[in-house]
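All protein chains of the complex are present and in place, except for one that has been dropped.
All chains are identified by letter, namely A and B, in their written order; residue positions are counted from 1 within each chain.
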Amino acid sequence: MNKLYEKYIKKESLPNLFCPGCGNGIIQIAAMDAMEKLNCKDDVACVSGIGCSSWIPCYYKLDVIHSMHGRALAFAEGLKLARPDKKILVFTGDGDCMAIGGNHLLHAAQRNIDLTVVMVNNYIYGMTGGQKSPTTPIGAKTKTSPFGCIDEPMNACKLVMSLGASYVARWTTAHPVQLAKAIAEGMDHKGFSFIEVLSQCPVQAGKNVWGEKEPAKIMAKYKEVTYLYKLGSNDPTGAMAEKNAEGKIPIGLFKNDENAQEYLERVEAKLAESGIAR
Amino acid sequence: MAAKESKLNEVVLQGNEACAKGALYAGCRFFAGYPITPSTEIIEMMSGEMQKAGGAFIQMEDEIGSACAIIGARWGGSKAMTATSGPGYTLMQEAIGFAAVTETPIVIVNVQRGGPSTGQPTLSSQQDVYQARYGSHGDYEIIVLAPSSVQEMYDFTVRAFELAEQYRTPVILLADEVVGHMREKIVIKDGSKNIKSVKQQYVVSPQADFFKGEFTTVEGQLHDEQGRRIGHIANKSGEFIYNINKKITDNIDGIADITTYCMEDADVAIVAYGSVARPALNAVKHARGVKDDRIAPKFKIVKDLMTRGIQKTIKTDYSHLKVGLVKINSVWPIPEDLLRQATERVDTVIVPEMNVGKYCREVERVLKDKKVIPMSKCGGDIHTPIEILDKILEVTGIEEEVDINE
Partner (left out) sequence: MATITIDKACCKGCNICLTVCPKKIFVKSRQRNNYGTAMPAAENQDECIVCRMCERMCPDGAIDVEK
């Protein structure tokens, strides 16, 4: 058994409910790795919504709210405001975060409130049995798009960047080291940190989106369809993190704005300005 | 620790403001809300006062977010409240069910307006009395308090926080536009009441607040004592559902609260809750000849609808009516035993309500052997004392003594 399990996982809850080869387990380990790196286990609480990915924190030996569909960010904001000294790690999925929870995502990003959001993007609604999600690619035949998906998939990273999220990165489950580093950086960062993880759903997306059921082969595909985006001085805002000429998806760090003012900092500054002692 | 030494202050406040003051006194240190008429004054007052009191305030993107944020904040250790009305309350139902199943002590204020849908933003109703009880899906019990005065807006808010912590359940303060926007002189207390989170004697799944090192799992699926999901195990799930319901129903004695007026020798009882208890009390005073400046004049002016001119003045004498009032303070769970005791010697019960007649069905169920007469009024206007008295005359069949002046 993985050595991190001893410290971070409630072993009595094992085995977890993820399907064989599901990317959620890899993300679970990456987040444990990040917490281990920061040595901050006692200061972390997790919040998640509903969906496969939202089961990730339920196995942690941490305080966890396994909340309602789409509402993880609203719960997390309340928890953060009640305990500003703690780190809140949010696990959510593509449907949870962008479809039903889209409004909460917009406003949490816009407030730049100090949360770390790990959005697991598996391109499908996995738990309900393979229906189209906001990120399902055009043409993909799912249970609710039997003739092929017609909607342009949403780009979560670009969306939150435009609103003022101050740390934005995208990785895949095929990049576990970089992913763990990004989660650690996000938790260390003061402000809204958004990490999108492209993850394999070998059962549902495997069948409907990738035409490939082997988890290892889907992960190999993730390496093929992505290119490493390098945030540099020529593009300080990450605006050029677009699909490249070959149609490949950028992965990497898109934005890391250390100077952006965090929500609670702005609240305290305004109160101090108004002469309200706390 | 006992409550800090409290000093009494008399102030004139609006109902909504009194509610905010009551929450701050009860130790509420987190407020999330979204402006909606007619509850807006609560969020307005909280935005400043909460931060001055050292708490946190956030205006969320919608009522769904507000209700979720207060649950999150309560697990973070802050007593938390939100306030809304009408459509906003509908949006909160999902979170109320979540709070009930996770046993999160939160307070939600619903300053009722006319419905359905956008309805009547600026006028009052009591149409949400069933939604307050049955709003969220699934089987759960909930505590609902209905204030009828500005003082009660203050007192019941404090009581709501006490009940929430004691029984680890969401508590709804079911006010309405009339009490929300009314101004009255009330007595408020200085300082802050220390409402302890009772060592969870009634709780099905006792979970500690966050960051106590106890690995709390707040789980919306049915769960066992450690918060682990049991939603897929039929017998355990059934037990859980019975237990979270029994937590409230077995403790009705500690929750139930009614106030009675002149019921000792009454022949007819008015059962009312919320703002309608005000004209009902007025009617009782009127019939009983209690001297009160606020009592409506004894003259009823009958207008000729064609000419709009005053045709005649009728003087009705109600002094022979032995009317009493039972004011229900804890609307849900329905205080069955107290209601039965209070109405023991009457045969007729009138239930005035600002809806199509909802709570009267519950009263009818409890008082099976009595004649329960609904007195519904929709449209936004509250009942007048004379209307209630006329209804009593009508149903009791007692001759109306008419004195035509001109």
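To be clear about the criterion, contacts are C-beta pairs under 8 Å (C-beta built on N, C-alpha and C of every residue); 3 or more make two chains touch, one makes a residue touch a chain.
Just so it is clear, the model here is predicted, and its values are computed rather than measured.
Touch, as defined at the top, links the missing chain to these shown chains in the whole complex: A. Remark: the omitted chain is touched by one listed residue; of A:23, A:49, A:78 or A:130 this is A:23.
As for the chain not pictured, it touches subunit A at residues 1-5, 9, 14-16, 18-26, 28-30, 33, 173, 176-177, 180, 202, 214-216, 219-220.
Just so we're on the same page, only the chains that are shown with their structure count from here on.
Residues 10, 13, 42-43, 45, 47, 50, 58, 60-68, 71, 74-83, 86, 103-104, 106-107, 267, 271, 276, 278 of subunit A touch subunit B in their complex. Partner subunit A is touched in their complex by these residues of subunit B: 29-30, 32, 51-52, 54, 56, 58, 60-62, 64-66, 68-78, 80, 94-95, 98, 210-211, 213-221, 228-229.
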